[in-house]
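Below is one structure; the comments refer to it alone.
Note that one protein chain is taken out, while the other chains of the complex remain in position.
For chain A:
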Amino acid sequence: MNKPILVFGYGNLSRGDDAVGPLLLIHLEQQANLNRVELLNDFQLQIEHALDLQERELVIFVDAAASGDSPFGFSKLTPCRDNSYTSHAMSPAALLQVFESVTGRRAPPGFLLSVKAKSFELGEGLSEPAEYNLRQASRFAEHILTLPTAEIVELARQNRHTACYG
C-alpha cells in the first residue's frame, strides 16, 4: 500500500543547481512528518514513474526551474499531452497524462514546486541564489505537507495555475 502523498524530487546532485529537487527531499526527510508522505528521487522523469503515482491522494513534483522571477513557484498541474517529450525532459504534466493512459483512471492531483536555479555545470555545487531559493522552497514544502489537500489546491491557485506546464 502506497502512502497517500508522494513528493518526487528529481535532478542530478552533481549538476550544480539541478540538485535542488533531491536536496529538498533531504530537508523533508529531516524536518517533516512523513507518516503519510513518501519521498522519491530520480535523475529525471521517465515513463515508468507513472506507476509510482498509483494509489496517491496527491503528488508534488520538485524540480529546478531556469526561468521565473520568484525564489520558487507552486502550481497545479493538469494532465497534458504536450510535445515536451524527450526522455531528457519529460514534463510532470505529461507524466500525469501517461498515468491516465496506462491505468485508465484519473491522475491524482499533481503540483509542481519549481525552485529557481541558475547554474547546471557538472561537478559544481549549488549557486548562492539557488541555496537561498532552496531554503525558501523547503520551508514552504514542509508547511504544505501539514495541510489538507483542498488547502494545497487553493495555495496553488493563488500562486500560479498552469494548464499544461512543460
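The rule is simple: contacts are C-beta pairs under 8 Å (C-beta built on N, C-alpha and C of every residue); 3 or more make two chains touch, one makes a residue touch a chain; residues count from 1.
The definition used in the following text is that contacts and distances are computed from a predicted model.
The listed options are "Cytochrome c domain-containing protein", "Ni/Fe hydrogenase subunit alpha", "Anti-sigma-K factor rskA" or "Maltose/maltodextrin transport system permease protein", and the UniProt record of the chain not shown names that protein "Ni/Fe hydrogenase subunit alpha". Touch with the chain that is not drawn comes from one residue among A:L23, A:A50, A:A107 or A:I144, which is A:A50. In the full complex, chain A touches the hidden chain at residues 10-15, 17-18, 41-44, 46-48, 50-51, 63-67, 81-89, 91, 94, 97-98, 101-102, 112, 114, 117, 120-123, 164-166.
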